[in-house]
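A single protein chain has been omitted from the complex, and every remaining protein chain is retained in its original position.
After this line comes chain A, so read on.
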């Protein structure tokens, strides 16, 4: 266990320019202040796990990174490009940022293979044959190449989520965002998805992952971000953060998480 941790710690390149930079980001849903002065830098190749109680703004934060939600104050830079109303810049950013959702959001009317090849063919302008080869490569990596001709409805939840990961990877993104990828899964399927994500982390992918899976956080995260009520309360290495929580809020949260397991 400690060997893997050492390996991962050395993989974090903290001196590289930030892949993602959030600077004093604020957002409101109506009168509700959901993000309060959120600032966070994520280095290239870094793996960040975001945790916190529900309603703490963690999903909103990562959804701001590819502008599924728009922030109202502050600056967000992805790969050095600032998120704004500039649609061209947004296209450039979305092409480089893959996202995996809690509810998979596969396209139910397309086969698994078509789900994976659609964006590479139309956004990346990749020839169909090449896109299919690439898709099969990633489907093999998430260990479901034999399901390529099936439709999402014919797969289990865990398989669907792995397809969703493969679909995002087919765009060859530089950054991957995971929005509670295992929360909608039955317990016996959580592991297969987490294994896939660990495998992905080992390739050096920049990842931001909202999750309650503390085991996963300990295993792959370079840093853990704890959010509560729209603020980043604590940031630190997973072991340090979990064993020496500095704030009452994190202590309460950790005790609730542990009780839940």
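One rule holds for everything that comes next: a residue touches a chain if its C-beta (ideal position, glycine included) is under 8 Å from a C-beta of that chain, and two chains touch if they have at least 3 such contacts; residues count from 1.
Definition applied: contacts and distances are computed from a predicted model.
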TODO: Refer to UniProt and select, among "Amino acid ABC transporter permease", "NADH-quinone oxidoreductase subunit L", "Potassium-transporting ATPase potassium-binding subunit" or "Nitrogen fixation protein NifU", the name of the complex member that is left out.
DONE: "Amino acid ABC transporter permease"
- [ ] Check the options A:94, A:162 or A:218 and report the residue that touches the missing chain.
- [x] A:94
Task: Contact with the hidden chain (one of A:118, A:136 or A:198) - done: A:118
Open item on the list: Tell me which stretches of chain A touch the chain missing from the display.
Closed with: 66, 68, 91, 94-95, 97-99, 101, 103, 105-109, 118-119, 122-123, 151-154, 167-168, 171
